[in-house]
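Sharing a structure here in structure tokens format.
Removed from the display is one protein chain of the complex; every other protein chain stays in position.
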Amino acid sequence: MNRREKENIIVSFWGVLLVLGASLLFAAVLIFLLSSEPLPAVKYFFTGPFLSRYFFGNMLDAAVPLIFTGLGISLAFKASLFNLGGEGQIYMGALVTTVVCLALPEFNGLAGGLTALAAGSLAAGLLAALSGYLKVKWNVDSMISSFLLSSAVVYGVNFFITGYFKDPSSSLLSTPFIDSRYFLPHLMNPSTLSTSIFFALGGAVIIYFLLYRTRWGYEMTMCGLNPEFARYGGVNVSSYVTMPFFLSGLMHGLGGGFAVLGTYHMSIKGFTSGMGWGGIAVALIAKNNPLGVIPAALFFAYLNAGSKAAMLHTDVTFEVAAVVEAFVFFFITSEVIFSFIRRKRRSLL
Amino acid sequence: MKLVHDAVTIMTPFLLAALGGLFTELAGTLNIALEGFMLIGAFFSIVFVSVTGSMLTGILLGVLITVIFAFIFGAVSLYLKTNIFITGLAANLMASGLTVVLSARFFGSKGVVTFSGLTPLKGLHSGYSFFVYTSWLLVVVSWFIIYHTAFGLRIRGTGIHPDAVSSLGLRPSQYKLAAILISGAACGLAGAMLTLNVSAFVPGITAGRGWIALVVIYLGDRTPWGILAASFIFGLSISFSNYAQGVLNLPADIILSFPYILTVAAMTVYQIYRIKRKGGGLQHR
Partner (left out) sequence: MAYLTMENITRFYRDNHVLANSNVDFELRRNEIHALVGENGAGKTTLMKILYGLEQPDEGRIFLNGSEVFIRSPLDANRYGIGMVHQHFRLIPDFTAAENIIFGMEPKRRLFFLNRREAEEMVRSISDQFGFDVDPSAVVKNMTVGEKQQVEIMRMLYRNDETLILDEPTSVLTGRQIESLFYTLKKLTRAGKSIILITHKLNEVLSIADRVSVMRQGKVKGTYRRGEVDKKELSQLIFGRDVQFFAGRGVSSGHKFAGKKIFELKNVSIRSGDIKPLLDSICLSVSPGEIVGVTGAAGNGLRELEDVVSGLRDLSGGQVFYHGEDITNFSVHKFREKGFAYVPADRMKRGSSLQASLKQNLIIINHDGFSRFGILNRRRINSFVSKKLRQFSIDGNPDLPLHLLSGGNIQKTVLARELSIETDFIIFSEPTWGLDSAAGEYVYKKIRTHRDKGKGVLLFSSNLDEILGLADTVFVLFHGRIAGRLDNDGSLTKELVGTYMLGLEIDE
């Protein structure tokens, strides 16, 4: 590794750290302004996730869907494609997984669970692939179309959860519980953390392998970096639009499916809400590196867990997390911040 | 006739937001923050109306807050050189988070907050509201600014050929920022209409209207009159589906998904039409 490469890594590391640090500061200020008992609120916000097995396990569990969605976004990003339909895709994946589990009671756990996951991720993948298809076929902006399709799907899924598949015996707006044979084993009782986290970690490794160790990932990356060069090199550029979208949707679907099998054991109205947007933030912080997605997802899970802890003990609302998340979004892509750090470093050296 | 009357009321927030978005669109910025701007306007307008007790003052203050919010968005994206799309997304998330957080802090509720005792602006049930007439006026004003002022000329020039603009000694980013502020003001007004019409703030009350406003801009072929027509068609289709809901008993969720599906369909058809017209050529100059 030579000096320049080191410098690039250091600059992006400090840049990300600066934005994340500023966001935590922003969180503290926000809580001070909003809470009538600011000191305990800030304390719980920052330390809450580490105070008990329950909070800690829940934090790790909350990172699982974010890893999946973050991977999905990174994958599409590598091809310079923007999948904005994560919210709908993960929700759809969750519902289809639930419905298949409910429909196949006679299967044993493993095979049934796998079938359900496959169906859920396939449905989400096809939903995403539609945006890619519209782009290739008629040059319809895939960013906007993926958002719009997903928004429509969110309402559609709401309809099924609260209507067609609603559990009439429950007061929740939800489907019935799936059979306990499909549950993934829990790891840290009483928290919701389950073996799904291993699938998420495995997923990150697989996506890493796909992107960096296969011809397919290589060609896709080339299309994303410089389509003219890829075309000149003989790569069929248009084939790297629909497929990345499909895989991106697939990952979102898996995120939804694992949330059902590992954590919720049913589909509840709006239960995946925010996981799609979270995935975009995670991918941006990770600079689209599949392995970087893991710590980035943990950071967001920490924000969420912190605000949950603060909410339980004080008068702070959970949505503080969303505001802090938005704050990260605001600044994370700034070229100026990163080049500022580069200049500062140079002047110090 | 009831159908048309409803359509006119329904279309107004779309029309206002799209007119604002038209300026950013012409200045060459895909402004996806319209949704967030509207939400900020919706929340602060009704809060200020209830605090000041005056409709006009309240709305103006609400619009002012929205413009400030838009300024932050514009300044960050243009001068800190962020990806304007991500920052727009951030503005939307920030708006939806912030309104809920503030509503929880000041009204003790994360859900619907009703404001009783507001005097509605001139007859909501007889004729149209203040917002409707204002929106019509703004169509004319926008048309005039865009086509008959030097400012409008420069905004359009910035969107079409920023290099030409800067080589003539003007700064494109100034005009982009100005357009963003205008879109903030228009969306603030659009948001105000949403809350003041129902005398309540509901989290996420904008329900994707900012996104649809973007599509209305395209369907309206990026002209004020076109946008007027496109938002009327949109208003009519929603008012019709509301009516259909009553008759056919369609579930609310399915109705709510219509605007999005319709929008994708409209975009696709528009693209097909464009490709056909250009003879398949996708090449830019």
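The letters A and B name the chains in turn, as written, and every chain counts its residues from 1.
The working rule: contacts are C-beta pairs under 8 Å (C-beta built on N, C-alpha and C of every residue); 3 or more make two chains touch, one makes a residue touch a chain.
It should be emphasised that the depicted structure is a prediction, and the values quoted were computed from it without experimental measurement.
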Item to check | Among B:1, B:150 or B:248, the residue in touch with the chain that has been omitted | outcome: B:150
Item to check | Listed residues B:165, B:194 or B:213, member touching the removed chain | outcome: B:165
Next on the checklist: One chain isn't shown here. Among A:236, A:273 or A:339, which residue touches it?
Outcome noted: A:236
Checklist entry - Which subunit B residues would touch the chain omitted from the figure, given the whole complex? => result 148-154, 156-157, 160-161, 163-170, 285
Next on the checklist: Could you pull out which residues of subunit A are in touch with the chain that's been left out?
Outcome noted: 1-2, 4-5, 213-216, 218, 221-222, 225-226, 228-236
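Note that in this section only the chains that are shown with their structure count from here on.
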Next on the checklist: Suppose each chain is reduced to the average of its Cα coordinates; what separation in Å results between subunit A and subunit B?
Outcome noted: 28
Checklist entry - Where on subunit A does subunit B make contact in their complex? => result 30, 34, 82, 134, 138-141, 143-145, 147-149, 151-156, 158-159, 162-163, 277, 280, 284, 317, 319-323, 325-337
Next on the checklist: Show me the residue ranges of subunit B that touch subunit A in the complex, using the header's touch definition.
Outcome noted: 76, 79-83, 85-87, 89-91, 93-94, 96-98, 100-102, 104-105, 110, 208, 211, 214-215, 251, 253-254, 256-258, 260-261, 263-264, 267-268, 271-272, 275, 282
